[in-house]
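Everything on this sheet refers to the single structure shown next.
Note that this complex is displayed minus one protein chain, with the remaining chains in position.
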Amino acid sequence: MDMLVTLIQAAVAFGTVIMFGCVGEILTEKSGSLNLGVPGIMYIGGIASLAGTFLYERSTENPSTFVCLVLALVCGIVGSMLAGLLFGFLTITLRANQNVCGLALTIFGTGIGNFFGGSLNKLAGGVGQISVPTTSAAFRARIPFLADLGVFGDIFFQYGWMVFAVIVIAILLHFFLNRTNTGLNLRAVGENPATADAAGINVTKYQYLSVCIGAAITGLGGVYYVMDYIKGTWANDGSIEKLGWLALALVIFTTWKPLNSIWGAYVFGVLYWAYYYIPGLTRSSQELFKMLPYVVTIVVLVFISVRNKKENLGPAHLGRSYFREER
Amino acid sequence: METKTAIRLSHVTKTFGPVVANNDVSLEIRHGEILSLLGENGSGKTTLMNMLSGIYYPDSGTIYVNDEEVTISSPKDAFDCGIGMIHQHFKLVDVFSAAENVILGIDEKCSSKEAEERITDICRKYGFDIDPKQKVYEMSVSQKQTLEIIKVLYRGANILILDEPTAVLTPQETDKLFDIIKNMRDDGKSVIIITHKLHEVLRISDRVSILRRGEYVGTVETKDATALSLTEMMVGKKVELNIDRPEPVDPKLRLEIRNLTVKNSEGFNVLDNVNFDIYSGEILGIAGISGCGQKELLESIAGLQMTAPGSSVMYTAPDADEPVQLLGKNPRQIKNMGISLSFVPEDRLGMGLVGSMGMTDNMMLKSYNEGRSFFTEKKAPKELAERIMQELEVITPGVNTPVRRLSGGNVQKVLVGREIAAGPKVLMTAYAVRGLDINTSYTIYRLLNEQKKAGVAVVYVGEDLDVLMELCDKILVLCGGKLNGIVDAKTSTKEEVGLLMTHLRTEQEEK
Partner (left out) sequence: MANKVKHHREPLVRIVKRDSMPVAKAILIRAIAIALSLVVCAVVIYAITKMNPLKVYATMFEGAFGSKRRIWMLVRDTMMMLCIGVALAPAFKMRFWNIGAEGQVLMGGIATAACMIYLGDVLPTPVLFAVMVITSCVCGAVWGMIPAIFKSRFNTNETLFTLMMNYVAIQITAYCVSIWENPYGSNTVGIINPQTKAGWFPALFGEQYMINVFIVAALTIAMFFYLRSSKHGYEISVVGESENTARYAGINVSKVFVRTMIISGAVAGLAGFIAVSGVSHTISTDTAGGRGFTAIIVAWLAKFNTFTMVLISVLIIFLEKGAIEIASKFQLSEYASKIITGIILFFILGSEFFINYKLIIGKKGAK
């Protein structure tokens, strides 16, 4: 029983990181932009928020929890939105290839994240590991009463607040895409920009907004990872990159539906950590177990293409630039 | 209200580069009437209407809506004026439901439930049969068209323009559409139908306006018109082109087409049980309104089209007695059977040539695979390219310049030159002179005649009736995917062919 609880806790924490990435990327892809820069954006979001709070915590004796929280979020969101804006400028205005720009953004973001993660303390004149205890504590605070409800509390409430925030964001995105006119217009842009254009929708505006806001949500995944998952430090082990690609895989797994990402992310988490809890596995076969999320994604990808059902195939104009005069 | 016109176009001119699409056209549409806009392909009907729907902007001239001068520079402006156009190619999002497509891009707040109710109201009022929740990709063509009409009505349009609405419909669906159009007229709306099907014009419209080569010819009350009088106005007086027509040389049966049927992805017969023969030493013209199955016919013979079971295309070689079946083989297999079949497709840069390659590389497109070497042989193609460049006076900086950069006429010379150089037994051309200047067009006619004299079976799909009448020996007329008659080009008249193109003969007429 204890093992099951720890597995679920590990899966939920893990799933939260990729759910942020996935939900952000769904929003981006709904406008027809395939942004392969998810890992890069997560890095940038994570390091921006870490750097901001680090400099603040270092500069005052008694850092205020509230300022820490706001600073972490604002820095993370602004940083990742700038990354999204860069991607948008290159692909939407300059019509550069989306795949290539996304990969370049991943290289760039990986560099930014790990460079500052490794050098920030030194640049600021300090020594040793970077750490932001106050901010991290604010992100890791449990809900006082609910978290103490025994096993029930352990399974459902032994988490920082962002675990619940991402669920809310996913639900909001679902309602936005499926229940509002703006969401409808956005989906039309990703499906058939020429039709959207003819219906009087400002295609460029929708593309920019969805890429930037999508990037902001994706970047929050980096914030959660840094502040909660690894407790307000930095790890130069490339795990954000791995998580970023998993988030992209999750987008396919959910067939571009935000609600599916809520359980899909936890399934990925369980698949990823299951090796740890299955008795009798050697370390080598554990490694094979870790490939499960990717294999499952490939199976889903093949399955939806074989079934060829239009709702599951993702936005029809995904990955292509739109140029009005090229009808 | 009686005297007020819904739309008045006054001296409207629109040019695209050197091409004059509409020249000084003046036209009016009254309230509560159905007006047919009649004309051949390329007579400027769609361009004219696109200026009303905000796709194009006129070079000169004025548009009045309800006797008030307006400027229409975007589809949104057109909606503000109460004008809605249903394009030939539907502008719908496939994965959306009907209701979602209707409210797309409309700013006003409105829940999907309200929208669905309003749609149901419109449906009830005009007799549409549409489920607002149904997805577009599950709809038939006629349902999609209905949806486009609803979209326009939902935005409060009082003037509807339908661009060839019946081209893709079955007779039953057409009947239904016409009932709806009549309902809308009775509701006080004005409807413009762009079409070239005479019997439909006569059946549905109150008045008919005719365009010819971008110019306004006139307007007649439908009750005073007959199919023949309209055809005369549409095709105009015969123009003498002085194209050579050498006598057929020793015609021999080359291709037998039997029961040829092609279905499109919706299961609609784009070619319906077509039977005819193609002879060597002759030019067989194929006439028809565009999209009546010409493309599918040529592609079936060339091995590029899936045909329905029962179809057959038998080829008899000049020196063989036994005919062979061509269907079910791809172009490479046909070539490997020793059959030299050349095809100049309509889409020159998207099918016949590779735009990013130069003339030399394009010469190898069908022959690169010859020989056993792992590498391509470039000497012969280069010589051929240079020969064609010289003989056909292709204007290009060099044989390695990407053909995409050449002008339309030069692109066509490259394509036709290559297909003729292959020494074909059958030469099929689709719209070989479309968009070409006079000189290049005559060059193409000369080349086709040379092939004919050399004993090649030539098929010429064309749109200009004058050319067809003077160049071809026989003319086969397609109408809505059906073979509507084969006439002798020397003895037949332009009106006769025009009528066959626009008026599907019934069983009784055939007898």
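Chains: A and B, in written order; residue numbering restarts at 1 for each.
By definition in this document, a residue touches a chain if its C-beta (ideal position, glycine included) is under 8 Å from a C-beta of that chain, and two chains touch if they have at least 3 such contacts.
Note that the structure is predicted; figures quoted are calculated from it, not measured.
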Contacting the left-out chain in the complete assembly, out of A:64, A:119 or A:182: A:119
Selected residue (touches chain absent from view) among B:351, B:380, B:454 or B:486: B:351
Per the touch definition above, residue among A:73, A:184, A:217 or A:249 touching the missing chain: A:249
Subunit B, residues in touch with the chain not shown (by the definition above): 17, 57, 65-66, 68-73, 77, 80-82, 158, 302, 304, 330-333, 335, 343, 345, 347, 350-357, 361, 364-366, 368-369, 373-376, 378, 402, 404-405
Positions on subunit A contacted by the hidden chain, ascending: 34, 36, 86, 89-90, 93-97, 99-101, 103-119, 122-123, 236, 242, 245-246, 248-249, 252, 282-288, 290-291, 294-295, 297-298, 301-302, 305-306, 308, 314, 319, 323, 325-326
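As a convention for this text, only the chains that are shown with their structure count from here on.
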Computed distance of Cα centres, subunit B from subunit A, in Å: 49
Subunit B residues touching subunit A - in the complex, by the definition given at the top: 74-76, 79, 91-96, 100, 103-107, 109-110, 112, 135, 137
Residues of subunit A defined as touching subunit B within the complex: 179, 181, 184-185, 187-188, 191-192, 194-196, 198-201, 310-311, 316
